[in-house]
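Could you have a look at this structure, given as structure tokens, before my questions?
Moving on, here comes chain A:
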Amino acid sequence: MEVTLLLEATENAFRIMEKARAHALGVLDTAVQFTGEQTRFMEEKRWQVLFAGAQRRKTRFQNFVGTALILFAFWMLLSGHFDPFHLTLGAICCIITAYLFHDLLFANVRVGDMRVVALRFLCYIPWLIQQIVLSNLHVASVVLRRKMPINPQIITFKTKLETDISSITLANSITLTPGTITMDIRDGVYYVHALDQKVADDLNAGEMEDRVAHIFMEADHLYVEDVLDAARIYDALRV
Partner candidate 1 sequence: MIRDSQDVIVKTLSRLLVPFMVIYALYVIMHGHHSPGGGFQGGVILAAGFVLLVVSHGLEQTRKRLSEKAAGVLSSIGVFIYAGIGALCLILGGNYLDYGKLSKLLPVVPAEARSLGILGVEIGVALAVMAVMFTIFLVIFTVGEFQEDDRSEK
Partner candidate 2 sequence: MILPLDFILILFVFICAVAAITIKDLLSAVVILGAYSFLMCLLWTEMAAIDVAFTEASVSASIGTVLMIGCVAKTKRRSKD
């Protein structure tokens, strides 16, 4: 009697231990599974970070190469000596300068097609020179008269230009034409000092702004998207 009880008890104990072992195995399995998922997630994240870093490094490298090439062209323009010694010196200087200032020349670049922009800018310069000569004659005739019929005023207008390069192109064009001076650009509003009414009317007609917007392709919506790196330039140059 007692022997059978003892046997049953031991059997029960073994069964319980078996169950506990199975449970523990299950827990261990899920734990291993979780940690595996976790590590895979971490791995993916690390790869993503690496990839983004590589992307940023690639952009920086492209900026570096572009800056160095432009500066080397400027160096050859200045130097005039084309023997290997001076060319090597120029290359070293350009690399040092591009390493120091690689993020200055290509900040805030929004480019559609670089060649079209350059061509339109070249076509804009003769028109600007013609405007300068015309308004120069006008201002001289106004100032040299005995009564001097000037009417100085400050006019403000809101611009539709978006990038800083086009804004300063417009501002410098306004300053280059005699009689008008750009005083400030604040939040897209131009404050321009004009000498008399005719010059101010010419400016308010907005032909110059339309032409500048046409140069940088801000009027005809040809630009692709917001680009903060120089990658598009290389694409445009390669085609």
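Candidate entries met the following condition: all candidates are chains of the complex that A comes from, given by their letters.
Keep this in mind: a residue touches a chain if its C-beta (ideal position, glycine included) is under 8 Å from a C-beta of that chain, and two chains touch if they have at least 3 such contacts; residues count from 1.
Note that the coordinates shown come from a computational prediction; the quantities given were computed from them, not determined experimentally.
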**Study point:** Touching partner of chain A in this complex, picked from 1 or 2
**Key:** 1
Review point. Okay, in this complex, where on chain A does candidate 1 touch?
Key: 67, 71, 74-75, 78-79, 81, 86, 89-90, 93-94, 96-98, 100-101, 104-105, 107, 164-165, 167-168, 171-172, 182, 184-185
